[in-house]
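The complex appears here minus one protein chain, its other protein chains still in place.
Lettered A, B and C in written order, each chain numbered from 1.
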Amino acid sequence: MTKSNERKLTIARAMAEATAQEMRIDPSVFVMGEDIAALGGVYGNTRGLLDEFGAERIRDTPISETAFIGAAVGAAQDGMRPLVELMFVDFFGVCFDAIYNLMAKNIYFSGGNLKVPMVLMTSTGGGYSDGGQHWQCLYGTFAHLPGMKVVAPSNAYDAKGLMTAAMRDDSPVVYMYHKGLQGMGWLGTEAGATVHVPEESYTVEIGKAKVVREGRDVSIVSVGMGVHNALKAAKKLEEKGISAEVVDLVSLVPLDRETIRASVAKTGRLIVVDEDYQSYGLSGEVIASVTEHDISVLKAAPKRVAFPDVPIPYARVMEQFCLPNPDKIVAAWDEMGALQPA
Amino acid sequence: MTKSNERKLTIARAMAEATAQEMRIDPSVFVMGEDIAALGGVYGNTRGLLDEFGAERIRDTPISETAFIGAAVGAAQDGMRPLVELMFVDFFGVCFDAIYNLMAKNIYFSGGNLKVPMVLMTSTGGGYSDGGQHWQCLYGTFAHLPGMKVVAPSNAYDAKGLMTAAMRDDSPVVYMYHKGLQGMGWLGTEAGATVHVPEESYTVEIGKAKVVREGRDVSIVSVGMGVHNALKAAKKLEEKGISAEVVDLVSLVPLDRETIRASVAKTGRLIVVDEDYQSYGLSGEVIASVTEHDISVLKAAPKRVAFPDVPIPYARVMEQFCLPNPDKIVAAWDEMGALQPA
Amino acid sequence: MAPTRDEQHWMYRNMVTSRRFEETIAKIYFEGKSPAFNMANGPIPGEMHLSDGQEPVAVGVCAHLTPEDVVTATHRPHHRAIAKGVDLDKMAAEIFGKATGLSGGRGGHMHLFDADVNFACSGIIAQGMGPAVGAALSRKMQGKPGVAVAFVGEGAVNQGGWHEAMNLAAVWNLPFVCVIEDNAWGISVAKSAATAVPTNDVRAAAYGIPGERVEGNDPFAIYEAAGRAIARARAGEGPSLIEVETYRLAGHFMGDAEGYRPEGEKDGLFEKDPIPAMRARLLKDGAASEEELAAIETESEARVEKAIQFARNSVDPAPEDALTRVFAA
Partner (left out) sequence: MAPTRDEQHWMYRNMVTSRRFEETIAKIYFEGKSPAFNMANGPIPGEMHLSDGQEPVAVGVCAHLTPEDVVTATHRPHHRAIAKGVDLDKMAAEIFGKATGLSGGRGGHMHLFDADVNFACSGIIAQGMGPAVGAALSRKMQGKPGVAVAFVGEGAVNQGGWHEAMNLAAVWNLPFVCVIEDNAWGISVAKSAATAVPTNDVRAAAYGIPGERVEGNDPFAIYEAAGRAIARARAGEGPSLIEVETYRLAGHFMGDAEGYRPEGEKDGLFEKDPIPAMRARLLKDGAASEEELAAIETESEARVEKAIQFARNSVDPAPEDALTRVFAA
């Protein structure tokens, strides 16, 4: 389907482009974080911005996440629109109060008299042996707590549109990008994430899921990297004559339960794919959202393919054992068949 | 059922008693946290310990949660058994790295060559207008992340036994006690939490749920304060001729899915009551645990009565509007009836 | 630079207003909470942290501020809010949890936000620091006037967020002042048990900025030290730190029996109550007449009375409004 006039971008470049476009039209936008200036971000998503916008608006910070995320909240309340980076989502533990108790709650505490127009972008995920403190997903952790919108693009088109939408939002948005989708070769990269991206500015709606593949027999619901695993699994299932629908959640908060429910109502079966820890997270929420609504649509017990409840091991064989992958999704389908009610 | 020789204790006293008993037999146990010495803990759970054990073993700390929880990890790895208090669970945001990246993962990172025998006790919950930063539950937040056992007693008997079990465990245990159950009159207190507690030391098994009321028509699953709401709702339902079973989870990690599933298999209906935020948390996990196992047992879509996904409002009328209560549980039953599949 | 006569009157007025306000709140706080004291009950539920005795810090600093300047405060916010000019009616209504409150009852006593005068709070220790530094950054980037002041307790200085924010303000040379109210206690823990140095002014050296310590809870000395720091910030010369010795005349929160205080410590404090002291001084210096002071007092009382009436007479929020204003409109 590649058109000759297609301009393919990596997610990293799509993020940087959206940022640059907003910065050109809105002087209140600025970027801060660790290594986002001269280095252009460890994951490339601020590359080129320092040259165009200078060190006042593209600010490297000390390794002081509590201070600079807290500062972003104060600046956002004071008329600026900060885009702030938490280099790895895994580092939230040193600064989460600034995120969940300030950024997420100050609109509410002010009764809506304040706006907190800021974006917290943070890298998630992995599968490149970075060990237990450097490639968690933590979708559930962020999505569980009120007051933040949470988005997680699976491809460059959405990445650009979500970034623009997030920067224009007057509420805080957590923008979780996946390292394995960034298009940084040194991390390995999922080719499917690098897609056509229009040059002009546009938005992708926050809170709207997308059916990225239509199907009849099973709904595979996921986000970020999981969407690519789901699409690959769908191909494998197709070879077996099974028609899988794939839902890309795009946003975790607000969660588009309508789209999920409509898909499952059609297919009658649900597999949730989540690279985050299995329990008390995304996979449970999606299943509950469907089942609390209407169990009669389900032809089989729903399934999850998620990261087991263990710290992320370093050794490649262990790490890959834990990660969701297309084969595990296919296996989930196979088990599901067996569990069909008579 | 009150026997004359019953010795009723509040949860606060039960916690202190368990701690004192362990400290008497094990010199490696010590307590640290803010205001746990002379004040005896804001919630009374270390009252009397300073007098008996002195300031070396009952240590008030600076307001430096990252340092002293991190220090507890270091001490636990070095042969001590710290019981450390995070005064309000809401404060986890200033110190969560020490909790989830050190305390929870160092056993794994050491391949089991280290033990991390520490207990992190922390107050949760409320309903006394302490506002959005002082009475969250955050069950889902802690239970989602691997490497910590998580317990949450609903009564003084369990409180003592769980504390003893936690202190004897060689792995980190997060002990979440509920302010409204502590037996501190100034917080209002749930009478049902103050029960008979044997004088001698005993343990309550971590990871085992309890059916605290048997029933036939619906399983109400909850933890902590929710158990008391569930029991009250069960009484109201009884008046309508409905027989409700109440499951007290006792532990969130490990989660006793067997007991939940067995109960729902019997009753065919599930209501989860959770004072924590609704989405991506406990309520979803319990529902998913049941439905992924076997949907055929369900006679109706499961229901949740949880705190809505908004920051906790201060004003009493708003706060009470958000909190789970027995009437909402009864209402959930009522709606459930209507949703029964034909 | 000493405060002008007008400023002295302003300072006294705000100290008295704050004290009267809190005395009134304290009385009402117990309504509905007897015979059994249960925090959840009465027209003012929840925790209540009073600032009695600490008023000099708020007025000595805020005398230098205009509404466009930014202040962040803590769990103990009333004196600072009043000195910063937060609408007293709406503030009272907020504490009563009413629909007319600053945030319509969503925030409460520990979360007073008044965008009109750039006042904000956090109930988490030291977490007002980052937002204040960020506001200072915002002003610098926008080329707009205004300094940011973060008030914290001496206990907060041992919190990591405090250190990070001080370093950030210093390395970016921001118009920021940190004011430490040293009331000697963090709940029940004495400063000496928590802080490795006797006074926190020395910690300024860690950031290469000026640090001052003001002894004696003296509004005039506070005014002068704050004046220097704020002038410096306005001139683009960067942040400073001031630690003020002050006294917590009330318990940490209402209901605190303060059994942890050394015998007799409290009595000594009441003798040092800064409000009568300032009154006497104004008279002695000839800075105010008895009549002027009486007028200030009457006026302050009336203002408090009006605010409390406003709060009492206001309606409760609609319960379901709890679900609104999570995100910006």
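We take it that a residue touches a chain if its C-beta (ideal position, glycine included) is under 8 Å from a C-beta of that chain, and two chains touch if they have at least 3 such contacts.
None of these values were measured; they are calculated from a predicted model.
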In the full complex, displayed partners of the excluded chain: A, B, C
Option touching the unshown chain, where B:72, B:89 or B:120 are the choices: B:72
Of A:137, A:151 or A:187, the residue in touch with the unshown chain: A:187
Residue numbers in chain B that touch the chain omitted from display: 28, 30, 56-57, 61-62, 64-80, 82, 94, 97-98, 101-102, 106-117, 146-147, 149, 169-171
On chain C, residues whose C-beta touches the chain left out of the figure: 158-164, 166-168, 170-171, 193-197, 202-203, 205-209
Touch list for chain A against the chain that is not drawn: 34-35, 37-39, 42, 60-64, 66-67, 90-91, 93-94, 127-134, 185-188, 308-311, 313-322
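The working rule: only the chains that are shown with their structure count from here on.
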Furthest chain, CA centroid comparison against chain C: A
Innermost chain, where centres are averages of C-alpha coordinates: B
Residues of chain A engaged with two or more neighbouring chains: 66, 94, 97-98, 101, 108-109, 146-147
Overlap residues in chain C, where contacts from two or more other chains coincide: 101, 104-107, 111, 122, 124, 127, 160-161, 326
